[in-house]
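Some notes on the structure that comes next.
Apart from one protein chain that is not included, each protein chain of the complex appears where it belongs.
Should a chain be cited, it is by its letter among A and B, assigned in written order, with residues numbered from 1 in that chain.
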Amino acid sequence: MSFQSVPFLVSLAISVALYSLLPQRWRSVFLACLSFAFYLTWSLPYTLLLLLVTVYIFYLVQKLDEAEETRKYRILWQGVVLLVVLLVAGKYGREVLMSLPAIGLSSSIVNLVAPLGISYYVFKLLSYLMDVYAGKLSAEHNFAAFAAYVSFFPQILAGPIQRAVDFLPQIRAARQAQPYQLSSGLRLILFGLFKKLVIADALSALVAQIYKYPKGYTGFELLITSYLFAIQLYADFSGITDIAIGSARLFGISSPKNFENPFYAPTIQEFWRRWHITLTSWVRDYVFLPIRMKFRYWGWVGLTLSIFINMILIGLWHGATSPFLWFGIVQGAYMVVSVFTLKKRDAIFARIPGIPVFRLIWQSALTFTLVSLSLIFFRAENLRMAASILSSILSRSFFHLGIGRLLETINLVWGDTRFVVVVLALVYMEIIHLVQGNLKWRAYILSCPTALRWLVYYAMILILFFFGDQSAKPFIYFQF
Amino acid sequence: MREFLKTAFLFATGLAVIFGLLSAVYATRVSERDNFYDLLKRFENQDVRPSVLILGDSRPIFGLRRKFMDNAIYNFSFPSETYREMLLKAEYALRQKPSIRYLIIPIDYHMLSSFYAADKDATHLFALASSADIRSVYEFSPGALALAVLHGYIPLTDPEARVTFITVIKKDVYSLLSGRVEKRTTFVTADGDLVPTDETSWSEFSAAAKEARADRRIHDHLRSGPVVTDAMLRALDHLLSFAAEKGVGVIGVRFPVTTEYENRMREVGLDGVDAAFAERKNKFVSELDYLRWSREREDFFQDADHLNSKGAEAFTKQFVADIRNVIK
Partner (left out) sequence: MDREAIKEKLQTIFRVVFDDNTIELSDAMTAEDVEEWDSLNHINLIVAVEKEFGIRFTTREVYAANTVGEFVDMLEACLRRQGKIT
């Protein structure tokens, strides 16, 4: 069952109603069962896997919590190794098996898919394991609550990756959603669907058409395409995240943010603090910091190494192919250069009067460009294609500012009506994002007359209905 | 909480009202202007009492002109109709006009393809057939039938209808703003023929343009899947046995196409189609093959596989003469 379908929305409504009618002590059981049932609609064998892993970690961590100091470390590593092996096998096993000569061509291997959401639930389990070890929280003794945490259906498909320390107290309290949470949750779901079906899918069709014959476009057009893909990814991913957070809110559960106007970030470091926040903070807390601690006496070598390992891991988390590896390497390079030169650059520019505003705009534009260029690795099917597109952008052809071919393609894929709709929708999306980030504006908007706000919601629903993409393209971040 | 539920209910009601309004607009601006219903109404006219009924898709409807047919022959075809629609229309027509003794159906090479098998849009047929009949002919599962009924009675639930709606509304808005009336793509003439608004002539296209257009047509018709599908064979057999049951003779017709179209068509393996029609030869009273009719007259065609008005005039005359020979 995918998020952007009528069956999901109907089931969601029914589940929320049931949840609020149930007595408090049954709610975590209900949520856990609901989440497993949701997972079941995708695959039975993998549901069993999820259940097994959940049970195993549940008991392992209790053992860890009760063990004495010397044993704790060993139990920790037992759990970590198992989970990492599971994650690697689940995500990359198919590719590895397919490259083995004897087994490679067996059709049953080809039909294997990675277990859904494995990247997300294994990360949740790892963080839980390590947090209990570090004493941040004590082991959970209520299996229903724990199972609900691991399998929580709004978050299992594409995050946000919520920490146990944040989620478990909420599920234990199992408070029914307040009316303001219900309306805000519904608004968020509507907004998420809007971003996905009206913006992301439209951009996806356009970018796909361009990527069919990239040689037919100038460097400048390909640069614009890379911006469009970045925006597509943002609309797609923040869309599903909004649906996830909104759905959770309907059950009275608040989830962590995953995005915060990332494309306005002035530096690469800042960008990663605003994009896929829960993943970045996870890798920072459980990989970067420990590694950095190990290398802390290695000076700038230690820092560089830690940064590269961090970014390469983030790249590979998305996929075990070389484009994703290169994405990580490129981002690592960006980060290292930025981190080491930031202080000097700030010092230089602070001395020149009147620069700050321009500098902010320039920095954001530069960062957005750098990120978009690195995302070409995400989109291109293989390294060769990515390299050719990049070289086209960075070569002399960049200076031909003609966008004729691009406009032709836009006309072919969208037509004039759709083009207007997408542009207006993009402007609208950004306005809402800016409002969401500013408490004052948000309060102002919410205090506007109900009739006016409803008109906007009705408009969104109608645009969704008439211009939303019907072909049910999967969310990009599902495959991770 | 009660407040919230009240508000939610009010919101939903508002949405339902808006949807109702839009559906009403659709009914007046789209459904009622749907040529299908116009042609259906003409057929239902008491004075129409044909003995020969032509069923088919866009080739017969664009390729024939009523003016040159006598009252005994009636053209009841419509663009994109497959054997399924023809079966339901045949059942309906025979109920309405028991004077019918012969059915003319197309035996063109794309009639059995997956392109037509995939067309499950039954909306038009709710006007002349029951849900049960539609379900059996389209082989709908209960879910698919429910969806088809929903699309039939509340068109805006169908994504394709929504696209049509937007196009029509856009044209209306332009008309309103510019004062000009936007032309429709096809319209029904006073005689009751369906014709395209912009008449073209195949001879005006460059060689490259002709190849490209023929290529695209063949790609849609014959390259989107198997050329012979079981679903279409079943529909054809059902139609043939229905005709036999009613004592109605069936004449198979292959309509004219351009050289470019046929060349491209032959590149696809068509033996399956020939075999399928050969197997059913004894169910047809006669087969008329006009595939290469007036090939050299490029000005008779409007595109790769349709005749324009000039061609239709010439073709109808020949066609009527040949039919009369068969019936005698």
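Note that in this section a residue touches a chain if its C-beta (ideal position, glycine included) is under 8 Å from a C-beta of that chain, and two chains touch if they have at least 3 such contacts.
Quick caveat: nothing in here was measured; it's all calculated off a predicted structure.
Taking every chain of the complex into account, the chain not shown here touches A. Checked against the hidden chain, the listed residues A:Arg71, A:Lys136 or A:Arg384 yield one contact partner: A:Lys136.
Set against the missing chain, the residues A:Leu44, A:Ala173, A:Leu289 or A:Leu455 yield one that touches it, A:Leu289.
The chain omitted from view is touched by exactly one of A:Leu313, A:Val339 or A:Leu383, namely A:Val339.
Chain A meets the missing chain through residues 133-136, 269, 273, 284-285, 288-290, 292-294, 296-297, 303, 339.
Heads up, the rule we're going with is that only the chains that are shown with their structure count from here on.
Taking the mean of the C-alpha atoms as each chain's centre, chain A and chain B sit 47 Å apart. If you check the complex, the residues on chain A that touch chain B are 179, 182-183, 417, 454, 457-458, 461-462, 465-467, 470. On the side of chain B, the complex with chain A involves touching residues 1, 3-4, 7-8, 11, 14-15, 18, 22, 156, 159, 162, 165-166, 170.
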